[in-house]
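Next up is a structure, given as structure tokens.
Left out: one protein chain. Kept in place: all the others.
Take a look at subunit A:
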Amino acid sequence: MTRTRIGLVLISLVSLALTACGGGDSDPLSSGDKDGKAIVIGSQEYYSNEIVAEAYAQALEAADIEVERSFKIGQREAYLPEIESGKIDLFPEYTGPLLQVWEPDTKARLSDDVYAELVTAAKAKGLNVLDQSPAADQDSYVVTRAFAEKYGLSTIDDLKKVTEPMTFGANSEAEKRPNGPKGLKDTYGVSVKFTPIEDGGGPLTVKALKDNDIQLAIIYTGDPSIKKNDLVTLEDTKGLFLASNIVPIASDNVDDKAAGIINKVSAAMSTDDLVDLNARSIDEQLPAATIAKDWLDKEGLL
């Protein structure tokens, strides 16, 4: 009992001290005094997004560009108005989902088409879209390594080569979604059976893949479990899923020099890197700043 109490007191003291430090570093009231030069970087309330934002921040700081971190602003509804109004200068976004907010009727699915439309849509809002990263964080069909090697699979189209019946396991709503069994049939000509597993591509789904109870599942490309369980992501060549590459959205306050630095960061980041970064956050519980710094060091961007 006493020990718990001492622990609680310690925790509150430490957090007080931390809050105090944070306040000293970036006094929220002082930002108005700066002549609008510091680049305000935002991030979603999503650990993976915060790591990318932190990488932008540190890369810019390494080039003596002043930045201000305004991280964890919640989800798109919360922060998009802030970007559109110019209160945030730089934000790591995802191409497809953002395009669907600005252009709800878009037909674009594939990465390059989505990016081209996004650039146009952003122009209309007075915003710039920097180069998109090859790193993508989107739904994807995955199979086990053994299954991929048995039939030489690397794209969804390759599933046509599979000679045994396949079962696809996912949350029950996937059964009726356009990218579910129906989409596989219509877009790729691949027939699969369906079984519900209601854990959103979590451990039960992975277990079912490994047991060969199912052969096909949908897991996020950025999910560390893909690497940990040696799963293979099948490339979606015909755009069954909406492309969702990481893309920096920038205001005019991000000048050419800064944009050049950010573009280098984007180009250096692959989906594999993203998985590694996410895994370090989940498995090692490291702060975003440490993970981003280690990665930038490794890529020689600092």
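Convention: contacts are C-beta pairs under 8 Å (C-beta built on N, C-alpha and C of every residue); 3 or more make two chains touch, one makes a residue touch a chain; residues count from 1.
As a convention for this text, contacts and distances are computed from a predicted model.
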item	value
Among "Nitrite reductase (NADH) small subunit", "LemA family protein", "ABC transporter permease subunit" or "Carbon-monoxide dehydrogenase medium subunit", the UniProt name of the subunit that does not appear here	"ABC transporter permease subunit"
Given A:Glu149, A:Glu198 or A:Asp283, the one touching the chain that is not displayed	A:Glu198
Omitted-chain contact residue, chosen from A:Glu77, A:Asp211 or A:Asp256	A:Asp211
Residue among A:Asn128, A:Asn171 or A:Asn263 touching the omitted chain	A:Asn171
Residue numbers in subunit A that touch the chain omitted from display	169, 171-173, 175-177, 194-199, 203-204, 207-208, 211, 213-214
